[in-house]
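For reference, the structure I am asking about is given below.
As you look at this complex, bear in mind that one protein chain is not there, while each of the others sits in place.
A, B, C, D and E label the chains in the order they appear, each numbered from 1.
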Amino acid sequence: MPLIDLPVEDLRRYRAPLTEPDGLEDFWSRTLEETRAHDLALRAERVDVGLPLVEVLDVTFAGFGGHPIKAWLTRPAGATEDLPVVVEYLGYGGGRGLPHEHTLWAAAGYAHLVMDTRGQGSGWGSGGATADPVGAGNATPGVMTRGIEDPHDHYYRRLFTDGVRAVEAARALDGVDASRVAVKGISQGGGIALAVAGLVPDLVAVMPDVPFLCHVRRALDVTDAFPYQELAVYLSVHRERVETVLRTFDHFDGLHLARRATAPALFSVALRDRTCPPSTVYAAHNHYGELTAERTGTRPTAEMVEYPFNQHEGGQQHQLARQLRWFADRI
Amino acid sequence: MPLIDLPVEDLRRYRAPLTEPDGLEDFWSRTLEETRAHDLALRAERVDVGLPLVEVLDVTFAGFGGHPIKAWLTRPAGATEDLPVVVEYLGYGGGRGLPHEHTLWAAAGYAHLVMDTRGQGSGWGSGGATADPVGAGNATPGVMTRGIEDPHDHYYRRLFTDGVRAVEAARALDGVDASRVAVKGISQGGGIALAVAGLVPDLVAVMPDVPFLCHVRRALDVTDAFPYQELAVYLSVHRERVETVLRTFDHFDGLHLARRATAPALFSVALRDRTCPPSTVYAAHNHYGELTAERTGTRPTAEMVEYPFNQHEGGQQHQLARQLRWFADRI
Amino acid sequence: MPLIDLPVEDLRRYRAPLTEPDGLEDFWSRTLEETRAHDLALRAERVDVGLPLVEVLDVTFAGFGGHPIKAWLTRPAGATEDLPVVVEYLGYGGGRGLPHEHTLWAAAGYAHLVMDTRGQGSGWGSGGATADPVGAGNATPGVMTRGIEDPHDHYYRRLFTDGVRAVEAARALDGVDASRVAVKGISQGGGIALAVAGLVPDLVAVMPDVPFLCHVRRALDVTDAFPYQELAVYLSVHRERVETVLRTFDHFDGLHLARRATAPALFSVALRDRTCPPSTVYAAHNHYGELTAERTGTRPTAEMVEYPFNQHEGGQQHQLARQLRWFADRI
Amino acid sequence: MPLIDLPVEDLRRYRAPLTEPDGLEDFWSRTLEETRAHDLALRAERVDVGLPLVEVLDVTFAGFGGHPIKAWLTRPAGATEDLPVVVEYLGYGGGRGLPHEHTLWAAAGYAHLVMDTRGQGSGWGSGGATADPVGAGNATPGVMTRGIEDPHDHYYRRLFTDGVRAVEAARALDGVDASRVAVKGISQGGGIALAVAGLVPDLVAVMPDVPFLCHVRRALDVTDAFPYQELAVYLSVHRERVETVLRTFDHFDGLHLARRATAPALFSVALRDRTCPPSTVYAAHNHYGELTAERTGTRPTAEMVEYPFNQHEGGQQHQLARQLRWFADRI
Amino acid sequence: MPLIDLPVEDLRRYRAPLTEPDGLEDFWSRTLEETRAHDLALRAERVDVGLPLVEVLDVTFAGFGGHPIKAWLTRPAGATEDLPVVVEYLGYGGGRGLPHEHTLWAAAGYAHLVMDTRGQGSGWGSGGATADPVGAGNATPGVMTRGIEDPHDHYYRRLFTDGVRAVEAARALDGVDASRVAVKGISQGGGIALAVAGLVPDLVAVMPDVPFLCHVRRALDVTDAFPYQELAVYLSVHRERVETVLRTFDHFDGLHLARRATAPALFSVALRDRTCPPSTVYAAHNHYGELTAERTGTRPTAEMVEYPFNQHEGGQQHQLARQLRWFADRI
Partner (left out) sequence: MPLIDLPVEDLRRYRAPLTEPDGLEDFWSRTLEETRAHDLALRAERVDVGLPLVEVLDVTFAGFGGHPIKAWLTRPAGATEDLPVVVEYLGYGGGRGLPHEHTLWAAAGYAHLVMDTRGQGSGWGSGGATADPVGAGNATPGVMTRGIEDPHDHYYRRLFTDGVRAVEAARALDGVDASRVAVKGISQGGGIALAVAGLVPDLVAVMPDVPFLCHVRRALDVTDAFPYQELAVYLSVHRERVETVLRTFDHFDGLHLARRATAPALFSVALRDRTCPPSTVYAAHNHYGELTAERTGTRPTAEMVEYPFNQHEGGQQHQLARQLRWFADRI
């Protein structure tokens, strides 16, 4: 891929046209309230995976609708103090996989909770273990259009809420310092992290890499790559519902939720990324925390790391090394 | 595509290795029994689509689990006698669309019921209107792997049952001759038609074109084309569940249900079809009604039309012309 | 495909640079005059296709050069009054196919004439039955470059003339109301419809969908998709003939002929259409009937339906439903 | 491409099932007789192309139907004796191009006549200059299906006849030794060369490289590559004409004509060739001259050069070097 | 990809035709002797990568020609006893990357040495740091054909020798139990591991996953996928050197070296792997250690794990989990 989006100078100062729906905050506060009416139902069972240096727990908690959501918690074996915890969300189609895949943050001395993604986990990698027990109307394959006719029914209402509950679960676990929780994720994981950053007020750090689900209306104009393509396919069939569908998605646009974030952030973007085009990532970055600034007078910092020659793989291990250093400086 | 499967001489005499699960008939008879515990809840409302020659009804009936399933019924405007009815099922990803799309069988003097496909209808065409209100565990995008861990949970248990109920709905409608019901469909629609042919004892004709969902185990060996590919992707992730998954699918394999069919059939096959490879179609054809023959001494006829240079599009309008003649001869 | 052309706001007001050749009207009036020197030689034979509701006639008439051109006429069986007639032209590579494919407009109460396309009809669908008895110089495969060295020899001179003669044939048939003739078509069919709309003065309606052959010079700059690609391939070989070839095509550009149209039009465009890029469709729409306005003071109306998420398939059945309503309002 | 056809050991002894039509020899003798009823109308005009070492003539002669066919003749400038002549035919879609492209055989001391291909010459390269003034029925783009309904109307009847006439033209030119004429060509050019080898009794050498148009029925089974694909597309549309079409092509199958060849041949084949699969080339080679052997007791030699890792490009310059040596040994 | 190779039953008993060059063992013993004439020049420097649980050393040792080769050594921080060590080789185009990528085997309580690949490391991932200071003749891009004219000059002579020296370096490092060394790798890494298993007599375990470079002659027949394709491209150009090139590669074929292996092995294979076709993996497996059996009467065990629905990604984390268990059982 050559460059496919605005010149980098324009990206850095890009201001997105906002399409926030009325009542966005109400929508989310009611959603979380309903969810919290269910008990968190937290369970955490020790798993032996043959790694003497790392302790692994198989975690279950109640997400949206009280549905059971799986996660892996890893931490240094034998750690006695309460540790900061990094909550991680996964890319589109993946699942939490096997526990030995997630040992780096434990090796770095932290607790690490990887949340499984409901109903996904069968597209690549080692598989997931969390159902989405909610059916849907007509939908294009994949989850992008499940329940698309109404924000209350939409898949991402459930998944983002699971993400908030994952933070609550992490805080409730033994050996975790509930005052030092970070969220992170790549692609869809980055989109969830941004959403959670806008919905949970007291995180210590946010690390979204090449986040998906930001500035969706523009994404549909500049890319036809999977998985945004699922939306385009749906709209190519249901030609009469374009505005309804886009309006639903406005409730889940990372751009809108990121404006409400309060914690410092380390973003990354890839300039040849057709999956999550750079202008959509910059849109979330450039508006990050701006409503918090209006409300409190203080805007959270938001650094951006650019990978000029990468496609959606982004910075990969280079970015991870950077996050380890950046996060250590903040804790 | 050049020829991708066995030489045509071998196809014609191909005998598939059968992998029928124990209790297949019990599984289905219990499924239908449970379904029939719900009222059929049939509704049919006249729709004005600006076609003076054709009357259109928007039909709703209770499918699997009592869930509402939509359909279009068309028939010659002003017909006074009870007409034979052709029940049609749709290809993968499609929906019942708009009513004016389905006027040919009415123009030919029949009633015609097109069943919408639950949860699909957003991949191509003009859209569907029927939800699948049942959630699922981890699944690959699409419906092939929804509920794949257990035959009772699997998507096709619901959809095939809807197909049986569509026949019951057709029979219950005014102006229909309940003793003259045929089923038909292309690709997934053909797979449903074969399943219904094995589950409903008193049809007058079955017209499956390039049917999907037949001899699935072989299909996975000889093609990687969508949508069989959904299963392969699932199994490439869930490496430990291969036999479980294939066993689930054995309950829905058109090959196994076709053996129980009783009505005369007109099949078609395309010799360059990578979506539904010809050996999988021939498998269903060559075993068609063989259990009925064992049980009753009479084997239903099963003609096959070969399209040697076609891919999955098959015979298209040529086959439709043939069906009109063949069906007229039988009614 | 993401958006590939101008932003939609610019499309709506796009004014194309015109490259009308001198003598365009003379060229066409002489062409039609020569054609009309041949007798129309109209024949129409009843065909039994097993559809009691629809009467089908196999029509032959003399097109350009007096060559025999085939068509299907369908109309409600037993209709006694003279009916309005819709003349339809076909997409690139297709043929008139089988008569049962064309029953919708009859079901809607109209006569319907589908003109076969000379020399095409073997690329998709059910086949054509009309030869193009004229040879050509060196040409790229396909018809775009046949006779490209001189407008008098070019394939589209023959085909557009056939299109005009199809209207004359429709008018001459029994049971048709010659004062109420509409033309329509998709892609190439839409291009022919626009050409005929500029060449025949007394039509009642024009319905071009995603029309091909409009603003060809721009199309060559913004797309490399088939079939415009045929021209680009020719010019990549015959590097010395660029202006000659483009000049030939100027005689057949739907943009130039549409300026002379007199009947009200209902266009459709797909914003992700790489085959017939939206700016080329808007070019024809935005100039539609402007010369008629200059000459008569009255400009025919031209509505446009936009399909923002569709590729070349455009509105499909949704647009057809719209045409049925729009046409009924006008008749 | 990995190997796509039979193992090489099987290729070397492959015997094709023959499908020669009755009356094949009559068909061709009558065709040539009709053609020779037209005067050869040979013209040859000196062209200055700025190459002091090579003399170039722009040749025109009457091919099938008396139609004018163009060719380039090149020979060493200032040669005074009568030279052997190599007649070359061109690959599918190409034209004779510019005269300076064809100087190698002149540099080697021979006369060289490159025949243009009627109606082609606009797909790649530098262009052709010969029209095909004969129209056709419905056809897939390209020439493979022009006139396919009847061998008398088929394009290759005209082109192969042009090929025979090119030999006659070469012999009639000044400075050529009419007793030493060879034919050669790559792909389609090789197919023409084989046909001419079967139709002209007194050639001195035949050099077909990766010849097209041999054992067409098998080619359709083992490849879907262009240009055999044109036939497959035609038959996928005209589903009812399979045997008619294949029968027409039997008249032009290089396999059938090669059996009648009399001159020694140097073939080449590429084992990864999907365009002209190796079994189709070996079919022509393994049957080469076998009828001549029956009739005369002497079978012409036929060497084969295998390129095991090449696709349709075959031996390219390596094969040309080989031909230069092989031909020099024979003259 | 559907199945592309032999049926699985045939794979399991597949016996490859062997093409071992004369003097294979001499070739390798002389190569290692020459290499060992250079001092090992081992250096290992502590690197701080912010992982309190894992100690990382940046290792350099002298490989083939005494050239400096880089590696990462990781082990549990603060381990005091001598640990078993796993030496890992990398896939084609990758490099040793960043040290935090390689912490799993340390987390499992072992030392782990990841050898960088000379001259590669710029195709994917996080990069390499080892030059290949040897030039080459004409070569296709990539390393497969560098020095292909003579086994002494070939790239894999250098790389396999580096692999042997990596074992020697691992044994010479502090804190390593030199009697418990395993080798492993995926794809090219698996090919190197097999070669090292045949060249180093006293390993405790060998874990090749979907190994590349095995039964190369067959691989060229059944796949055209990268990187075997590099060889095919070379041979398509250098048409005269086929046997020379294949003969060179025979010296590096994992099949030939695996016959000499002495340690127990755990293989894995993917049945839809076009990059390293399953028959080539089974060839190495089925001949594994057979010469050792001849010489010593004892054949090393060789287990095979099949992944029936995977392409070249193979078992991924599932296989890694299996290796952790299998290796723990053996140590």
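We adopt the following convention: a contact is a pair of C-beta atoms (placed from the backbone, for glycine too) under 8 Å apart; a residue touches a chain by one contact, two chains touch by 3 or more.
Quick caveat: nothing in here was measured; it's all calculated off a predicted structure.
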Practice task
Write out, one label after another, the shown chains that touch the chain missing from the document.
Solution key: A, C, D, E
Fill in the blank from the handout: Across E:L6, E:A77 or E:A136, the one contacting the chain not displayed is E:A136
Exercise for the section: Based on the whole complex, identify which of E:S122, E:S179 or E:T298 touches the chain you can't see. Expected result: E:S122
Handout entry: Absent-chain contact - pick from D:P76, D:G137 or D:P300
Key = D:P76
Completion exercise
Given A:W72, A:Y307 or A:F327, the correct residue touching the omitted chain is A:Y307
Completion exercise
Which of E:T35, E:T74, E:T103 or E:T145 touches the missing chain? It is E:T145
Exercise for the section: Touching the hidden chain in the full complex, which residues of chain D are there? Just list them. Expected result: 49-54, 76, 97-98, 100-101, 103-104, 106-109, 125-126, 316-318, 320-321, 324-325, 328
Problem - Absent chain, residues of chain C that touch it - result: 220-224, 232, 235-236, 239-240, 242
Handout entry: Residue numbers in chain A that touch the chain omitted from display
Key = 1-3, 272, 307-311, 313, 315, 318
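The criterion applied here is as follows: only the chains that are shown with their structure count from here on.
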Exercise for the section: Could you check if the interface between copies chain A and chain B is built from the same residues on both sides, meaning over half shared, or from different ones? Expected result: same
Fill in the blank from the handout: The assertion on chain A/chain E checks that the Cα superposition rotation, as a multiple of 5 degrees, is 180
Handout entry: Whole-Å gap separating chain B and chain C, where each centre is the average of the chain's CA atoms
Key = 38
Completion exercise
Whole-Å distance, C-alpha centre of chain B to that of chain E, is 50
Handout entry: Chain centre separation in whole Å, for chain D relative to chain C (CA means)
Key = 40
Handout entry: For chain A, residues contacting two or more additional chains
Key = 125-126
Problem - Chain contact topology (line, ring, star, complete or other) - result: other
Problem - Chains grouped in pairs wherever the two touch, ordered by label - result: A-B, A-C, A-E, B-C, B-D, B-E, C-D, D-E
